[in-house]
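Report on the following structure.
Note that one protein chain is taken out, while the other chains of the complex remain in position.
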Amino acid sequence: MTYSAWIILTACLVGATCGLIGVFLILRKMAMMADAISHTVLLGIVIAFLMTRELSGPHMLIGAIIAGLLTAFLVQWLHTLDIEQHASMGIVFTTLFAIGVILIATSVGNAHLDVKHALMGEITFIPWETTAVPLLGNIPVATTMLGLAFVIVLFFILAFYKEWKITSFDPALAASLGIPVLILHYVFMSLVSVTTVAAFDAVGAIMVVAMLVTPAASAYLWTDKLSVMLVMSSSFGVLSAILGYYIATVIDTSISGSMALATGVIFIISFLFSPKHGLVSKWVKPATTDVMP
Amino acid sequence: MTHSALKVVNLAASYRKNKVLYDVNFDIEAGSLTGVVGPNGAGKSTLIKTVLDLHPALTGEIEFFGLPFKKAKKKIGYVPQRGSVDWDFPTNALDVVTMGLYGNIGWLKRPTREDKEKAYESLDKMGMASYANRQISELSGGQQQRVFLARALVQDAELYFMDEPLAGVDAATEKAIMKILQELKNLGKTVLVVHHDLQTVEDYFDHVLLLNKTVIHYGKTETTFNPTNISETYGGNMLWITSGKENGHVVSSFNK
């Protein structure tokens, strides 16, 4: 495969995976949790690096998942102590991120880790570092990780579809039916962490938030069916990835930044023109509510 | 002597510094339809939440049909206040009712056609069959409440807790809901309803639990629901107007 084909494939995987996870993220009103986790993942990676002195896939992945779960756990804990959800997130992620940056500055030196790189992502370099995968041959490491993340996310969403649905819609009912709401919450947070880490190399910590939240929000304006929303969100993610790549090649700039912008463009189109919830259709035909006969 | 569906002994609960419930003792007969009545801030919702283990109890013992909560879970149905969920969630009425069955379907399995049929029947019972495929945000408040009730029905529980199911619904829905509650009672189920409208208590419930931080009175409606007990529950700020027709009470409160 050519150099740019690998980049596009990797970007599409980011879009598809984030699109799936993003749907539940926004339905659970946890969009900003993506922001929190994407920042604290940095701390996980730094600590994994300090412990192993290696910047390889599995170590980073484990470190990041632990950091993601720690964030979820601390936020949940502070929330049970009566601190408003957003305030808890703000406290936890800025603190852990600050610790990460301090560790980089004091212990890591400028080795291979660099905060700016982590925040921006460098999808352009992805094809250079490859690994041998059985049956498929040499594949870029980041692409392999994203492929894996996509399969894991898809599996969990399909296997526990009804559990995600009920715990997102009505957690109190779910709990009274004996469904382990809290465990599912942490499983979900692990999935967000896995997705974030896998996408980290490609799009960076902050643009991954765009990939997680925006396609899902766009899909939310087009449909009232959860399954359709999942498919649409994932497709919007892939579309943004491709669109972003071409914008970036045309004006020669950051691919991940352009991908984030592309998600925004798709959202604006949805916001204005979606037949059901779009602004234009609301102006043309004011909302009607029907009365019980 | 009938057996007990819910027995509460010495229950107490607090929200930080404020004691919300203390010395709560009662024993609900199986097969009764009970209204939980009391002024604002009397701890009605807290009582239900504490009994269902959604809020920590300070002290006390709670038994459902002689069993602890964990073992009796399957026999309990809970209808929370309508405002507790996001009605913009991408799902339709039938789907919401089907959720009532999720506890029985088990992991990794999807709702079968039978499950869907059960849910549909339940919607039909609430007069909502024609709205089965309607997105839930497009339903009126009363219709949403009916969907919630249909979901409780499909759970097929023995003991139901309902938190203000009649709040903010239209007259038709109120009638439909009360008809179903009567039906449940006739089937031998036990129903506990948090209720705010004193005028309808006598028509709707056979038992009444007068609550103001503790149980003021509990018993059959005809003997318990009288002016003396009610003003005891609501404090002195009550104005009683006894209207001429068949001892009907019109009550208004000076609180707020």
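Chains: A and B, in written order; residue numbering restarts at 1 for each.
Here is the rule we go by: a contact is a pair of C-beta atoms (placed from the backbone, for glycine too) under 8 Å apart; a residue touches a chain by one contact, two chains touch by 3 or more.
What we mean here is this: contacts and distances are computed from a predicted model.
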Which of "NADH-quinone oxidoreductase subunit K", "3-oxoacyl-[acyl-carrier-protein] reductase", "1,2-phenylacetyl-CoA epoxidase, subunit C" or "Manganese ABC transporter" matches, in UniProt, the chain that is not displayed: "Manganese ABC transporter"
Contacting the left-out chain in the complete assembly, out of A:Ile62, A:Val101, A:Val187 or A:Val231: A:Val101
Absent-chain contact - pick from B:Asp23, B:Asp124 or B:Glu183: B:Asp23
Contacts of chain A with the absent chain, listed as residue ranges: 26, 29-32, 34-35, 39, 81-84, 86-87, 89-91, 94-95, 97-99, 101-102, 105-106, 115-116, 119-120, 204, 206-210, 212-214, 216-217, 220-221, 248, 251-254, 256-261, 263-264, 267, 271, 277, 279, 282
Where the unshown chain meets chain B, residue by residue: 10, 12, 14, 16-17, 19, 22-23, 58-59, 88, 137
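Keep this in mind: only the chains that are shown with their structure count from here on.
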Centre-to-centre distance between chain B and chain A (centres being mean Cα positions), rounded to whole Å: 40
Chain A to chain B touching residues, read off their complex: 27, 29, 159-163, 165-166, 168-170, 172-179, 220, 223-226, 228-229, 289-292
Residues of chain B that touch chain A when the two form their complex: 52, 54, 73-74, 76-78, 80, 84-86, 89-92, 95-96, 99-100, 102-103, 105, 107-108, 110-111, 135, 137-138, 140, 142-143, 151, 155, 170, 172-173
